[in-house]
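Removed from the display is one protein chain of the complex; every other protein chain stays in position.
For chain A:
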Amino acid sequence: MNPQLVAVLALAAGTYAFRLAGPALHGRVELPARVQELLTTAATVLLVALLATGALMAGHEFAGWARPAGVLAGGVLAWRRAPFALVVVGAAAVTALLRLAGLP
């Protein structure tokens, strides 16, 4: 079999197993409210870590100023309860304009 196909299938199977953890355990094991709460917080922490690394880093290096500036602009818009569309477009526009101005 094609080695790349093997890699895709292994990655798919493993990922599905990770994803099945919650639904498989749900209703079977009654998690204490404190644990539930901790899981919710853990998910938020993971999302923040993802967005922080996604905003600041490209691979193992700093992504340059344009991208985090755009994300920050989007964050400010979201904080001020701007519509979602404006958050997305605002973030992309700020980054694009800064790049146009020569900022990496």
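Assume a contact is a pair of C-beta atoms (placed from the backbone, for glycine too) under 8 Å apart; a residue touches a chain by one contact, two chains touch by 3 or more; residues count from 1.
The definition used in the following text is that contacts and distances are computed from a predicted model.
**Student:** Which of "AzlC family ABC transporter permease", "Rieske Fe-S protein", "L-lactate dehydrogenase complex protein LldF" or "Long-chain-fatty-acyl-CoA reductase" is the UniProt protein name of the chain not shown?
**Tutor:** Options "AzlC family ABC transporter permease", "Rieske Fe-S protein", "L-lactate dehydrogenase complex protein LldF" or "Long-chain-fatty-acyl-CoA reductase" narrow down to "AzlC family ABC transporter permease" for the missing chain.
**Student:** What residues on chain A make contact with the chain left out of this view?
**Tutor:** Interface residues of chain A facing the absent chain: 3-12, 14-16, 18-27, 33, 36-57, 60-61, 63, 66-68, 70-71, 73-75, 78-79, 81-85, 87-88, 90-99.
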